[in-house]
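As you look at this complex, bear in mind that one protein chain is not there, while each of the others sits in place.
Let's look at chain A:
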Amino acid sequence: MSLSRKKLPVGQRMISLLTQHLRQLLASLGELWRTPMTSLMTLLVLGFSLSLPALLLVLANNAEKVEAQWQSAAEISLFLDLDIAPVRQETLLTRLRGMPEVIAVTFQSSEQALAEFRQHAQFGDALAYLDDNPLPGLIRVQPSARHAGVDAARSLRDRLAQEPGIALARLDLDWLQRLEALSATGRQAGIALGVLLLLAVVLITANTIRLSIMQRFDEIKVMKLVGATEAFIRRPFLYGGLWLGLLSALLALVLVNVMLVWLDGSMAQLLSLYRSQFRLDGLSVQQGSVLILASCSLGWLGAWLSVRRHLRAIEPQ
C-alpha cells in the first residue's frame, strides 16, 4: 500500500504543517488586499452590522448605571398633619434624625411651603382669599445607602407612615419603575436586533466566501488533481472568514467609540440641565475583546458554512 502520507519525517511534517498554516493565513489576508474595493465594502457592511449591537450594549450598560445612580438618590417625603403641635413636630424631627436608616432630614414648615407656593405658582393671588394655610409641613428624608434600594425604601416608607403626626408618606418610585420598564424593553429589542444583525454577519461572510470559492474554481480543481487534501483547500477560506471577522470587529470598535464621543457631547449638555455629572462609559477592554472574539468566530462560522456547502461540489472532470 503506497497511500502513505509519510514522504517526510515526523519533525519536518510538524514544521511544514505550521508553515503551511502561517503561509495560508497570510495568503488569505493578501487575497483580501488583492480586491481592495470589494473587501472594503464587505468590511464596512460587516462593521456596521457589528457596531449597532455593540452600541446598544454600551447604551444598556449606561442605562444601568443611570438607574443605579438615581435609585440611590430616592427620597421619602413625609407630609405632616395640618393640626400638629409644634412640640410634637420637634420630637418627630429629632426621632427621625436619630434613626440609623436615615442620613439626612430637611424640614419645610407649612409657612415656608406657602411662601414658596406663592412665589412659584401662578395662583399666588388666589391664596389671599383663603382663611387658613392649606399646605402641610413637609419633612424630606434621605435613606442611607443600605435602605435606598426600591424594596428597602418602600418598607422604610411604610414604617415612617406609621409614625404619629404623619398624614402621608410618599416615595416617588413611579418614574423609576417606568424607566426600568423602558430600559428593559429597550434591552430586549436590542437583543432581538443584535441576534438578527449577528446572523446577518454570518450570512454576509458566507456569501463573500462563496464568491471567492467560485472565483478560484479552476484553482481548486487543479489542487484536487495534484493531491491536495480537503483540509488544505479549505484552510485559506476559513482564514479568510477569520480575517473578515477580525477586521470588521476593529472597524466596529472605531465606529462605536466615534459615536460615543459624539453622543457624549450632546448628552453632557442635556444632563447638565439635571445637574448630573453623568458621563457615558465606552466599551470596556473585556467587552472589546468579547466583540473581537465573537466577530472572529462568526466570520469563521460563515466561512465554514460556505466551504462545507460549496467545496465538495467542485470536482475535477
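Keep in mind that, in the parts below, contacts are C-beta pairs under 8 Å (C-beta built on N, C-alpha and C of every residue); 3 or more make two chains touch, one makes a residue touch a chain; residues count from 1.
Note that in this section contacts and distances are computed from a predicted model.
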* Unshown chain, UniProt name, "tRNA threonylcarbamoyladenosine biosynthesis protein TsaE", "Protocatechuate 3,4-dioxygenase alpha subunit", "Cell division ATP-binding protein FtsE" or "Sarcosine oxidase subunit beta"? -> "Cell division ATP-binding protein FtsE"
* Structure fact -> Filtering A:17, A:168 or A:181 for touch with the omitted chain leaves A:17
* Identify the residue among A:222, A:261 or A:293 that touches the chain left out of the display. => A:222
* Asked: What chain A residues would touch the chain not displayed?
  -> 1-5, 7-8, 12-13, 15-17, 19-20, 23, 218-219, 221-230, 232, 315-317
